[in-house]
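As you look at this complex, bear in mind that one protein chain is not there, while each of the others sits in place.
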Amino acid sequence: MDFVCNFPFFSILISLFSGTICSVLPEKAAKAVNRIVIAAVGVMSGILLLYLLGTGESFVYWMGHFPAPWGNEIRAGILEAGMALFFCIIMYLSMAGGAHKLFDEVEESKHNLYYILINLLLSSLLALVYTNDMFTAYVFVEINTISACGLIMIRQVGRTIEAAVRYMIMSLLGSGLFLFGLCIMYDLTGHLLMSNIKESVALLIQSGEYQIPLIVSVALMCIGLCIKSALFPFHAWLPDAYGYSTVSSAAILSSLVSKGYIFLLIKIIYRVIGFEIFNNTRIIDVLFVFGLLGMIFGSLSAIKENDIRRMIAYSSVAQIGYIYMGFGMGTQAGMVASVFHILSHAATKSLLFIAAIGLTEVSGGSRKFIDLTGAGYRNKWAGVAFTAGSLSMVGVPLFSGFISKLLFAQAAVQVEGKMLAALIVLGISTVLNAIYFMKTVIRIYATTGDTSYPCITFKDMKVHAIVLLFFIVLNIILGVSSQPIVNMIEQGLAMFA
Amino acid sequence: MSKRKPAEEYHKTFAFHFFSWLQGEKDPYLGNVEMKPQEEYVIDPEMQLRHEKEHDAILDKVYDMAHNRELRLFHRLYQATSILFCLFLMALLLVTISHLPATGAAVKPVNNEVAARYIESGLEETGAVNIVAGMILDYRAFDTLGESHVLFVATITVLIMLRLDKNKKGEPNPLTRDMNPNDRIYEPKNDAILQLVASFLVPIIIIFGIYIILNGHLGPGGGFSGGAVIGAGLILYLNAFGFSKTERFFTEKTYKWICFFSLSFYCLAKSYSFYTGANHLHSIIPKGTPGAILSSGLILPLNIAVGLVVACTMYAFYAMFRKGGF
Amino acid sequence: MIICIILLPIIAGILVPLLPFRKRSHKEIFLEGAVILNSILVWYLLLHHSESTFLLAHFTGDLNISFRVDGMSMVFAGLVSGLWPFATLYAFEYMTKEKHENTFFLFYTMTYGVTLGIAFAANLLTMYFFYELLTLVTVPLVMHTLTREAVLASRKYLYYSLGGAAFAFIGLIMVIVYGSTTDFILGGVLDLAKIGDRTNILLLIYVMAFMGFGVKAAVCPFNSWLPQAGVAPTPVTALLHAVAVVKSGAFAIIRLTYYSFGTEFLRGTWAQTTVMVVVMFTIVYGCSRALKETHIKRRLAYSTISNLSYILFGAVLMTPLGLAGAITHLVFHAVMKISSFFCAGAIMHQTDKRYVHELNGLGYKMPCVFGIFTVSALALMGVPGLAGFISKWNLAQAAVDSNNPLAYGGVACLLISALLTAIYMLSIVVRAFFPGRDFDDSAIRDVHDPNWKMLLPLFVFTVFIILFGIHSQPIVDFFYDVAAGSY
Amino acid sequence: MGPNLWINYGEAVAAILFCIGFTNLLLQTNLIKKIIGLNIMDSAIYLFLAEKGYIAGRTAPIVTDGITSVEAYINPIPSGLVLTGIVVSVSVSALMLSLTIRLYIRYHSLDLDEIAAQLKKEGR
Partner (left out) sequence: MYLILLPILFPILAGLCLLVYRKEPERKLLTAFTGICLVITGALVVSALTLARQSLTLFYLTRTLPICFRIDEISVLFSLLTVIVFICAGLFAFVYMKHEQKEKRYYGFYLMVFGVLNALCFAGNLITFYLFFELLTLSSLPLVLHTGTKEAIMAGLKYLFYSLCGAYASLFGIYFLYHNCDTLTFTAGGVLQVSPASPEGRFLLLIAFVMILGFGVKAGMFPMHAWLPTAHPAAPAPASAALSAVIVKAGVLALIRVIYYIFGADFLRGSWVQTAWLTLALVTVFMGSMLAYREPVLKKRLAYSTVSQLSYILFGLAVMHPDAFTGGLLHVLAHGFIKGSLFLIAGAIIYTTGKTKVHELRGIGKEMPLTMWCYTIVSLGLIGIPPTGGFVSKWYLAIGGLAGDIGIFRYIGPIVLLISALLTAGYLLPLTIQGFFPGADYDYNTLQKREPARLMTIPILFMTILSVIVGLFPNIITDYLTEFVSTLL
């Protein structure tokens, strides 16, 4: 086994351990550790990705001395490594971009705790990405949930606490259902390791035994993860949580946390149940319908909103709807589109959140649209970045949003029954996206406006500006040279099977 | 043409229109084109402002539970659907359960080669008499590592939420002032009975907890349960003697470092074991004799570490809940 | 070469705010030079074009960004590059009264490049790409004055355009999936074997895509952005909202209909009927709204709405003749409408008057402007001897030739619209020249014609209007060749 | 309805408990009761798991007298899962309780909707 194969394990361990370390470090050191860890994990994931692209095969890694059905395992393929790399990039940029606001929003003595949370979140995300064991997944889902909750409430204003409570309640419902589903699944198959469960499930399907429990278990797990990733009817906690937490938290929450659950769902679909079997259930139809509803209603709520952060948050609901629509199509192409959209949405949404903070900063801290008038002139970088993000969300070519839209539409065309609905909703949702994002973009450029707010130049916020630039570049890379990425996703999904 | 109708009325009749058209008096332009200039589109900025403010106000009103009938209706609806959903879920689960393999049967999917190996070779491979302890701390140690971090992250969030820090200038948090007098209510200054009982119960409890921890690999018990027992002992002590006594040996710093060292040890030890396992290297940790107290490799130290963490955490939770600090 | 042509204006535009121009005239020379140079390059390219496709970048799959010069692109690029230098010249003078010049010229010049991108796009995806880009670079122009009205207008413009593009996008997907390629090939690229029994869905998608692109071409009911966008400075309204942007919409529809879906597939279906009815309705609707409108530029904008649907009417006839008619009107209308818009702009620039009823007696004060306006008005009406007649003739002939009873109705719509055009255009002329018996001209004593920078474009356009009207044979022949696919 | 409902009565109880907890979590306005609901839910799952691991007539999986035969002991895995689960549930409860305390200190209420209304009034 090559040394590189240790990297997934190292990534998880480093980030876990750094969490522990940060608990005794002062704030600055904690920050440094945090950055270094994220960067190191990113580099490792990158190397791993290159390695995997070279070998073209996934590998499993024993966590301990015991082989597959007895010991824990993690597994790395192209998709996992790519996701890990991507998550690190986004997390690093989000942290850097929101760093300067952290001081305003969080008690100073608790800054190092914040970095603990981030580290643990990273580790749990990595574990979710790499794990090959359902129960491990459950444990890390909990870490993910709790640290996400911590990220929400670390800025202690009433709204965030309330949002955190709501978030926790929904999450716990979700975990409960997930765990119950998992237990049933375990009862049926006697395994907790994904590959073994898959084999058993295939056998069960063949023999025709335990059909109802099987379906129910899959459904429970799906619903659990859907609730956790804020699919449409379960999104009530989301706007407050994203809208009022610190900016880095919001960026990370929207672009990574929910994506972690979704990625887990993909793994379950492919590695636990089996893609074909999953597609033969009616669950995908449900997902499809809720995805479509989410696309519409998320956007509608966003249109009604007059708080920029909450608007972006609602937009997340819509975007998650896109992803589930892709699942619901039940084809390989739909899945590829969804995975690509995970990337694209993560890149865009964090960009939007971080740009939005730049805009509110020059508007007296208010996030109401009326105060944001002309903010694009006061903070040029943030204005440009917000515009770019919006365009990507609307699906203008050159940006990543366009490609995901393209992939979704192409996938939709191949599905007879769902084609028209998907296409039309895609169109309508684009229109709605255009409405609320462009409304904002025009608003921030509306007048040179109220001079009572100060202008911010590049010098005042170098880091922020550079981060925004990176985000834009990331977006454009995703949008322009999407072919290799799509190929990678396809390969990765093929490795899942 | 009879002129009995008054002029105005006549002007409305069809006949009038017809004849005026016939005579060429009806004009396609008159009064239709360019007669009225359109108003320039002007929006009063103040109006706009007020509009948006009103929008906010409406939003507020929408969320005003007490006075919003729609919301109340929605609430009812929500409750009804929730109950229905729960009933449905229950029915679904019951149906599912009725299809599950029978409880207590020896032959069912759960009892497969996995469980068999744990039981048959667990003693040999892990050195733990307690198969469950061997399983969770060796076979499936990664889960347990995660689990301890769940606890850790939960403590961190509780700290974030409840710890009342001094601000930059060193002034105590304003909430501390409210909390402290509040805390007095719970603090029986000189409750002799309690103190007496505690003074001989606490050591027993703590010793019992230590026993549980140390015997984790040999019998029922382990780090978590033992730690919880120790935590309970500490809490009893705190209740009997107050913070001033406990602060002598247990402060935040103590807690921090204990947690740090325990978890670091856990992490590093497990990392070593994982790394060696994955790379098929030989682990230098001896298994020892099954059944002896110093046996079963890492399980004992790990149990101790977990126990420490859990004990401290339990105490920390209590302290936090009670007054936001140690 | 093509890339160079597309990028040159974009770069020139970006340079405007960056370069430290000491004097305004330097900036003018720089911009005009860049634009003229680019136009020369375009014409050079058109005259020496090769058949080959230039591939710029791969997208996903077999989708790519590539460029090619074919008949349609020759027409559109030729048109745009012909008008742009004059419009720029005009803009210099007009913008003396407006603020934020640099921003304006930045986007104004960039739009040139983007429009050329649309013209030279070799496949549907490239066109879609530049189409979206066009929306984006023109929004700042609409928003330019930053008044509330302008902001609302630009917002609407964005919503409509992006929303439309979303539906056009679905059409694009259909072509990608059911077509053999996305390249533009006269006669369409749909693969009938792949379609199977999904004809009706495809037709539905065609109608959606038509309406999507039709948003830019201001097809009813998606037309209300266009009159509102009239708040932009006049060079923008004239060049973009009478030529570049809206014609891009029409151009895109032509591409979609003739080069992607293919007329064979569409002709005689309910889809054709639907879009034709919509277009016919728009023709009449635009005119009647123009009649009621008293703001000059808005009136002209409504007129544009109607005239754009002339083009679309030609396009949806789905015959080569129809295409030829559409192209003819595409070019001729551009010249006529830009001329009338520039007159309106000149009036606003010289007098600050915006409403028709304020124009009384100005005809004698600004004889050149109003003379030219009259000519363009007559041309728009379709008076024989001017350009409008020829294009309408071609359209009507195509309609008659198509043997489609609905198209006959379309001819009637054309004529009704011509009648209404006459009324709303000539009523301006009449006001200007016949202010009434006892008209007091003391209020407008100091009004006079604008300077050469404004008048030169006007005169040039007028010459073209008359030239096209009297001796259109070579250019119309060229259009027929294009429509027949010989280029 | 399958054949094993009565045999699986333990699981059935677990399911019913789970649903009770679930309902509590959804419907109770009082946060503390919600947390209780949460705990009921979790416990139900542990009960379910414990039932799963049980095999009639066998003892707990602690090697006694060196007998390492499969027939002697019940399935150890569910027990392990329950252990892990309990820790998770404790953590989560602690977190929820701390949130509740904070909210109560601030708003003197345990009703989330009421708190939300207060928040709106604060205008933050």
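The first chain written gets the first letter, and so on, giving A, B, C and D; residue counts start at 1 in each chain.
Convention: a contact is a pair of C-beta atoms (placed from the backbone, for glycine too) under 8 Å apart; a residue touches a chain by one contact, two chains touch by 3 or more.
Please read these numbers as outputs of a predicted model, since none were measured by experiment.
Summary of contacts with the chain left out: across C:Met1, C:Leu37, C:Leu55 or C:Val383, the touching residue is C:Val383.
Considering C:Ala422, C:Val447, C:Val460 or C:Ala484, the position touching the chain not shown turns out to be C:Ala422 (whole complex). Even with one chain removed from view, chain C keeps its contact list with that chain: residues 378, 381-385, 389-390, 393-394, 396-397, 399-401, 411-412, 415-416, 418-419, 422-423, 426-427, 430, 433-437, 439, 469-473, 476-477.
Keep this in mind: only the chains that are shown with their structure count from here on.
Farthest chain from chain C (centres taken as the mean of C-alpha atoms): D.
Between the chain pairs B-D and A-D, more C-beta pairs are in contact across B-D.
With centres taken as mean Cα positions, chain C sits 59 Å from chain B. Taking each chain's centre as the mean of its C-alpha atoms, chain A lies 27 Å from chain D. Chain contacts: chain A has residues 135, 139, 142, 146, 149, 153, 156, 161, 180, 186-187, 212 touching two or more partner chains. Across the interface of their complex, chain A is touched by residues 57-61, 63, 125, 128-129, 132-133, 136, 139-140, 143, 146, 151, 154-155, 158-159, 162-163, 165-167, 169-170, 173-174, 176-178, 201, 204-205, 208, 212 of chain C. Residues of chain A touching chain B in their complex: 1, 5-6, 9, 13, 16-17, 19-21, 23-24, 61-66, 69-72, 74, 107-110, 113-114, 116-117, 120, 123-124, 127, 133, 135-136, 139-140, 142-143, 146-147, 149-150, 153-154, 156, 161, 180, 184, 186-191, 200, 210, 212-213, 216-217, 306, 368-370. Put simply, chain D touches chain A in their complex at residues 2, 18, 21-22, 25-26, 31, 34, 38, 41-42, 45, 48-49, 52, 77-78, 81, 84-85, 88, 91-92, 95-96, 99-100, 102-103, 106-107, 112, 115-116, 118-119, 122, 124.
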